[in-house]
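Written out below as structure tokens is the structure these notes cover.
Left out: one protein chain. Kept in place: all the others.
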Amino acid sequence: MNVALGRAGVTLGLVAAVLGVVTVGYGLVRRRPDLIRLSRAYAVLVFVGGIVAFIAMERALITRDFTVKFVADNGSSKTPALYNFATLWSALEGSIILWSAILGGYLVAVVFKFRKRLADPLVGWALLTMLAVAAFFFFLMAGPANPFENFSPPAGFDGPGPNPLLQNHPLMAFHPPMLYLGYVGFTVPFAFAIAALATGRVGEGWLLATRRWTLIAWGFLTAGIILGSWWSYEVLGWGGYWAWDPVENASFMPWLTGTAYLHSVMVQERRGMLRVWNISLLCATFALTILGTFITRSGVLESVHAFTESSIGPSLIAFFALIVLVTVGLIGWRGDRLRSPGRIDSPLSREGAFLANNVLFGAFAFVILLGTVFPLVVEAINNDRISVGVPYFNRMTMPIGLTLLFLMAIAPVLPWRKASAELLRHRLIWPAWVGAGAMVFAVAVGARGLAPVVAFGLGGFAAGSAGRQLVLAARRQGWRGLVGRANGGMVVHLGVVMIAVAFAASSSYVRQAEFTLRPGDTAEFAGHTLLYEGQNIKEESAKTINQALVRIDGTGPWAPSLNKFANGQTTIGTPSVRSTFTDDVALSVIDIRGGDDPSVTLRVTVQPLIIWLWIGGGVMALGTLLAVFPGKRRNPIDAVSSPLAGASPPEPEPEADRVVANA
Amino acid sequence: MTSSRETGARRGGSNLARNAAIVVGIFLVGFIALLATRGANTPISSRIVGQAAPNFSGETLDGSRFDLAMHRGEWVIVNFFATWCTECRLEDPQISQFVASHEGEPVKVVSVAFSDDAESIRTYFAGRQGASWPVIPSDTGRIALDYGITKVPESYVVAPSGLVVAGFFGGVTASGLDEVINENGGMAMAGSGS
Partner (left out) sequence: MSSGRTNSSAFSSGSPLRRLGPWLLLGVVIVATLSLAVFGTRDAPTTQDRVSSISRTVKCPVCSGESVAESNAPASQEIRRDIALRVQEGQTDDEIRSYYVARYGEAILLTPSASGINALVWILPVAALAVALAGLAIVFRRWSTEPAETASPEDRRLVEAALRGDETGSSELADPTDGHGEGDSR
């Protein structure tokens, strides 16, 4: 029943997507608006197909219908409800269902948003592109990664349940959907970029049409990445939250190119420049999401997050190749129309800062891509095995990150076109003192070492500058000074600063040790006192939890544990973390022994400021929401770029006037 | 992914964009070919095969000493195991059989514990009326790391010359060990070591 329903959904989606591509494509070539408008119906059908498949699978999981092979492989009658629901995206086939359903949702949203312009070739080509992407993912479900295979379970059959690591923390229910909303969301601006290239309307129209979509996708991707690192901090139990693992890198690379795009797109909106570059960035972002899925799912690169390996690797790499071929070909073909009419007058200007920002984000993404695939390159060349890990990435990205923080501090106060030294001196003095204050404070409380202290200083500088912009905007416009893209962006900057400072502090001042304690023993470490009270064993339906009860500085007891899952032979540790605003004490059990000589071996990791990573993530999400919220908008009819340099008067800087008036 | 120099596209920018697209395209084709042709990667494993066997000595379960240097001129199978490892328990009968079939020949087997405690090893072998070959319940781990152990069971065949000629990553079989010894000269080699 569920198999039939699911297959019906997949078939519906696949057929609708393919027919949609054919019909809309024919309509676009033959200039038949009636055919182009049919995209609406096909989009809805694709969405219905994805939702039917999703519902069929959830229904099968919830009713433990083991006649569906996916449920037999990944479900279990012992899995608690929340994780059972999340089982859908704990394995490859199910995650493709989620991907397709989300893509269907975005399709319908685009059709609704542009309902009055469906016959516009730009929208037509965009929908065609989205339908083609949908066709690919439904094809995956119909063929290489079919989630609805039959299985005849023997009497009393029970599945193994999802990977124990994936049913150890509620964040698992939220992190993958968020990440997918981000990944899939970039399909929309990508589709419009392709449409712009295909129609030759490479001006700013498609940019304005998609900027909010890009921002939303970026926000989801940000939230997904941060929830993912929170999950690994809470679950994997090694005291860290970011390991520069191939899968983490795979999600971070599109984030970097997407972030670069969000900045450089402003130069194009304002000055009509960087057209090739912006289209390339968007296409790279989308291509990197597919590459990321390939890396996660193909098993070519080893990763702690690659929970399933499968045969869809070739399909994904072929699709990646197709995307690259199409976009590179289109950009080459449209190169003459993409030439930008403007020029940048001075490096010391807003647009100059955005250029520098893009170079740095590009270098950042390049370092990560290189480090991630370099072992493959070396193996291909001389058959030697090497590893590229955390120390490499930390060392290479640290200078880039610090320079980005510096840019974050000065760019927001820079005017467009040209800035004078006087102006900078005036606008930057207070942010610079905030930065110096942050450094003095850090050193006063005991921070040592050049890199982290510089990071704190630059973080303070950037925060001061973002704060200055927000204060000025709020003074000018009241609460509306916090909404809109520029102001929301400053809130995002504050979140980024929190994360950067927390990252610098936690990776520079991490202390780790192992202790073997008998009940009643205490240990002193990094200014904290640990008291082992004893062992506590809890039986749950899916697992046996062997807890070590530990008091940290008299609080608690905290209960890190080793969990033995009923179905697998695997034992998974669950760490326990005592968080405060200044530092985190993370405990994980390495070994625990009962009997007549009871003892526990604990790993203790003390890292400062960890909690600010999650707070910073929340602030970034909030800032994205504020940025999406329509602020005081530029009239879309207004010219956004001057066709001839000098034809329009330079924009006044109202804020500068205000400062002077207040002074 | 494209060069930031594209930002310079202006007059004549068509050429720049087109050339950049070609360069980037070629680069990416190579990249895709690389990803498409790579299989799943091989795990890290010991580099000791083909090198001189690292020497070691230790106290065995029965209280005597085992010193690898004393067995130069004999075939020595250095086996690493742990009592918590199922595959090690499965290979046990095979080692017993191998030891029995080479009674009186210049062939020795020595088992070294890996990440285990002497107490469980004693209990384990006591339950099986003892092992018929020396077992070092060493707990320092230094011997295992000298051989580059990644996980147990792993076994290395040390030729009479003192060279490690083969490694078994996973359980051994008596016939597999015989095969390696025969391929490398068999009993004729024994005694020829320096």
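Lettered A and B in written order, each chain numbered from 1.
FYI, contacts are C-beta pairs under 8 Å (C-beta built on N, C-alpha and C of every residue); 3 or more make two chains touch, one makes a residue touch a chain.
Note that the structure is a prediction, hence the values are computed from the model and not measured.
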Among shown chains, those touching the left-out chain: A, B
Contact residue for the chain not shown (choose from A:314, A:347, A:594 or A:630): A:347
Residue among A:27, A:75, A:147 or A:573 that touches the chain left out of view: A:573
Contact partner of the left-out chain, one of A:355, A:463 or A:552: A:355
Selected residue (touches chain absent from view) among B:86, B:101, B:150 or B:182: B:150
Hidden partner interface residues of subunit A, rising order: 117, 120-122, 199-206, 208-209, 236-240, 243, 245-246, 302-304, 306, 341, 343-345, 347, 355-356, 359, 362-363, 366-367, 370-371, 374-375, 378, 381-382, 384-392, 395-396, 415, 420, 422-423, 425-426, 429, 432-433, 436, 439-440, 442-443, 447-450, 453-454, 457, 511-514, 573, 590, 636-637, 639-641, 643-646, 649-653, 656-657, 660, 663
For subunit B, the residues touching the chain missing from this view: 3-5, 7-8, 10-11, 43-48, 82, 114-115, 140-142, 144-152
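Definition applied: only the chains that are shown with their structure count from here on.
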Interchain centroid distance [CA atoms averaged], subunit A/subunit B, Å: 40
Touching residues on subunit A, where the partner in the complex is subunit B: 257, 273-277, 280, 284, 287, 294, 298-302, 309, 314, 317, 320-321, 324-325, 328-329, 331-332, 334-336, 338-341, 343, 355, 358-359, 362, 365, 373, 375-377, 379-380, 385
Interface residues, subunit B side, partner subunit A - complex: 1-2, 4, 6-7, 9-18, 20-22, 24-25, 28-29, 31-32, 34-42, 44
